[in-house]
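One chain of protein is taken out of this complex; the other chains stay put.
Right, subunit A next:
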């Protein structure tokens, strides 16, 4: 917290210097200008959700919370008052799919079509890739890529999600199936590439957040949540909180 505060102050100074000429007073411009160092990327003072007047306010707010502390899942998933729940769920799912790219990148190095010829988690199910006209048994890495690509297309589809400010009820219903599919990436990584999963999870807390998210908004049935992360992490999670 202390460190963060320091950063905040220096940022204010830097931004105000740049902005001084253009406006009266120290207006904070939240920008990643070319030349920004990686550690300074998006490190600007938080903006209150009420003050965000952009159409992308929900995304901004979620990303801001994640950047502040990815482990504080309760806060990240706490919906602001008077927020449309459909949009809230939608923006969270976008963020999940986006961050899952990180897991996919790691899997690419280890999960080869020769070794993981099917998308499996436990031995119980073989998942068929829904990206094709007739669902087929893609190798795990292709399943992962296709599922993420398909989710990106669906979540950005002008037909189902033309606006990021209000979302039709029928489109909100589509979120559940996206959740179900992308969850299999977690489960495959957990059961077959455990080291990658752990490394990724320790950095991002993504699977825990995802599990809590789908549970909170009832987007997946509990039976499908096969990664035992919740029980495992429950104890330290509580102590952290």
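Operating definition for what follows: a residue touches a chain if its C-beta (ideal position, glycine included) is under 8 Å from a C-beta of that chain, and two chains touch if they have at least 3 such contacts; residues count from 1.
Keep this in mind: contacts and distances are computed from a predicted model.
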item: The complex's invisible chain, by UniProt name, from "Signal peptidase complex subunit 3", "Striatin N-terminal domain-containing protein", "Protein YIF1A" or "Elongator complex protein 6"; value: "Striatin N-terminal domain-containing protein"
item: Selected residue (touches chain absent from view) among A:79, A:98, A:128 or A:196; value: A:98
item: For subunit A, the residues touching the chain missing from this view; value: 17-18, 21-22, 29-38, 41, 44, 47, 54-56, 59-60, 94-95, 97-98, 101-102, 104-105, 108, 113, 129, 131-132, 138-139, 141-142, 145-146, 148-150, 152-153, 155-159
